[in-house]
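What follows is a single structure, and I will ask about it in a moment.
Some chains have been omitted; the remaining ones sit where they do in the full complex.
We just call them A, B, C and D in the order they show up, numbering each chain from 1.
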Amino acid sequence: MNLREKEVSDSISVSSELIMPNDTNPLGNLMGGNLMRWMDIIGGICAGKHCEANVVTASVDHVTFSSPIFLGDVITLEAKVTRAFNTSVEVYVEVNACGTDGFNHRKTNHAYLTFVALHKETMKPKQVPKLKPISEQELAMYESAPRRRELRLILAGRMEAKNATLIKDYFKRL
Amino acid sequence: MNLREKEVSDSISVSSELIMPNDTNPLGNLMGGNLMRWMDIIGGICAGKHCEANVVTASVDHVTFSSPIFLGDVITLEAKVTRAFNTSVEVYVEVNACGTDGFNHRKTNHAYLTFVALHKETMKPKQVPKLKPISEQELAMYESAPRRRELRLILAGRMEAKNATLIKDYFKRL
Amino acid sequence: MNLREKEVSDSISVSSELIMPNDTNPLGNLMGGNLMRWMDIIGGICAGKHCEANVVTASVDHVTFSSPIFLGDVITLEAKVTRAFNTSVEVYVEVNACGTDGFNHRKTNHAYLTFVALHKETMKPKQVPKLKPISEQELAMYESAPRRRELRLILAGRMEAKNATLIKDYFKRL
Amino acid sequence: MNLREKEVSDSISVSSELIMPNDTNPLGNLMGGNLMRWMDIIGGICAGKHCEANVVTASVDHVTFSSPIFLGDVITLEAKVTRAFNTSVEVYVEVNACGTDGFNHRKTNHAYLTFVALHKETMKPKQVPKLKPISEQELAMYESAPRRRELRLILAGRMEAKNATLIKDYFKRL
């Protein structure tokens, strides 16, 4: 069993996509669902590398589409593990876009996804290596992960809101 | 301008998909991102009908993938408007799956998506018809919509958590 | 073995599709072959549910394309079993189209398809449940099915025209 | 305007396709609808060459799927014009299949499709060159075309069966 602690840089994964006609809606904007499909794939590639295993998507958190992406634009998706739990990992995926000519660069979206690692034969969840955050940003994401996890469990109906200690504290303190 | 109040049944939209090889990961499960792509498409079809306009996805709320869907399974996605705001609508999409033979029927996922209606020429947001909920379930979803909207605004960084009256009340009361 | 008589509503299947760029020809019309591909898929989903088995397409009857469908249109395909034979079923698929905004609704196409049910292991044809038509329209389709079947057998070269009693009677009576 | 008589060989069109995973159903057979999509494309390429114009599919006649085609098989579709009418043509498409290794060659399907030629700007039907059949097989198909056309018009609900002189004669003589 692999119990080696791993760093974010060990599994960081990047993908660039050129927006083609079938990716866009009749207004010429990239359809949100296509972007989410790409976020899921790059997130899964990243999670697979960290977990050293096959992974399946367990959840995708809230995604906002505020900045339109157009036909012919190039998007770059970057995925990095923010925290490893027992048999799952949380992955942060950020999307940046620019024109074919490299100009008009802007961040367009981000999301947190979670993936569960599975044993290939038994298809049972499998323990995953711990994550060792290094940079300040990595640490911040690492430390806020349990709160995002609580919200996820409430939204999935797997935790009662009254037991969500971290979130309750967060809102009560405001 | 169309100011007619509309009902959920005026725009309810259904789609069935057969899970094909390219939709699955190497373990033979439907990839989460592909499901989200279909949820976005059927949600957009539903929103377009309610708004009588072109729409773009504004956000997709948290989605949980707890029940695997396999190659050859048939999924049915049902989308219905839960509430209309000024220039946007919230749409609830529910996914049910069964085998090719129609057995092993189970609910697998659901999500709330929001869509903004746009004028075709100006590409500016466009006022949308109000929704008139009828059934008890429709009313419940209608009434909880503003709270989901607050959470969405916080998660999108467009509202400070301290101003989220509905959510703060909800957690403080627990 | 399942010998339970089933109703049309037990297997009725619906799918909505948004017409995307790659679905259209250079004139911007949905290509006929793409529509037939979708008709086959939804027909097969419906047949699988009725037969409680894997099915393969045995034939697709004549399809007319008289009303163009455009990029950005939404089509809704509805499939229902019209009659069950020994190891096969006839399925009626109807296609309706409208614009993104839900307007300009019109029926565009229909076709009768037949599917054979197969045992998953032996790949041999498998007996299918009988169909019990309820509504007047269901009864009419049920009763005209044998005549369509005769035409199908002639066109497939599996029945000599002189033995096509039902069709011969039909034309002689005119 | 082009009124030159053309031969079958002027527009004969051939295409080979390798059957890939997404083309097959969960039993590993090519799905009928995918085959019809390819038949439509090669038929349209052939019709476009004969008509020297953009064309749209007007109808696809009955197709039988009696011989399964498997993953990894290679199919060859051949399309040839059988008769030109005023603004439309009838095209015969034949499908042959074999294994990757070129063995197990067999004819699997055929269909008659009709296409209408359109002026690119006005989108109105456009007169098409006449066809001059040469071989015996070309002549036989040329001469039986009006009868197929009558059947097509009846099935499309554009001719009453009682007015279908050619078909009535055909069946009365049996």
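By definition in this document, a contact is a pair of C-beta atoms (placed from the backbone, for glycine too) under 8 Å apart; a residue touches a chain by one contact, two chains touch by 3 or more.
Quick caveat, the model's predicted, so the values are computed rather than measured.
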Query - Given 4 placed chains, full-complex copy number - result: 6
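Everything below uses one rule, namely that only the chains that are shown with their structure count from here on.
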Query - Chain-contact steps, minimal, separating chain D from chain A - result: 2
Query raised in the report: Can you give the rotation angle that fits chain A onto its twin chain C by Cα atoms, in degrees and rounded to the nearest 5?
Result: 120
Report summary line: Max Cα-centre separation from chain D goes to chain A
Query raised in the report: Just curious, how far off is chain D from chain C if you go by their C-alpha centres, in Å?
Result: 20
Query raised in the report: Counting in whole Å, what is the centre-to-centre distance of chain B and chain D, each centre being its mean C-alpha position?
Result: 42
Report task. For chain B and chain C, let me know how many angstrom lie between their CA-based centres, rounded off. Result -> 30
**Report entry** Junction residues of chain C - those touching two or more other chains
**Finding:** 18, 41, 44, 54, 72, 100
Report task. Assign the assembly's chain-to-chain touch graph to one of these shapes: line, ring, star, complete, other. Result -> other
**Report entry** Inter-chain touch pairs (all)
**Finding:** A-B, A-C, B-C, B-D, C-D
Query - chain B-touching residues of chain C, taken from the complex the two chains share - result: 11, 13-18, 41-42, 44-45, 48-55, 72, 74, 98, 100-103
Report task. Over in the complex, which chain A residues touch chain C? Could you list them? Result -> 21-22, 24-26
**Report entry** Interfacial residue positions of chain C with respect to chain D in the complex
**Finding:** 25-27, 29, 31-34, 36-41, 44, 54, 56-66, 68, 113, 118, 120, 123, 151-152, 155-156, 161-162, 164, 167-168, 170-172, 174
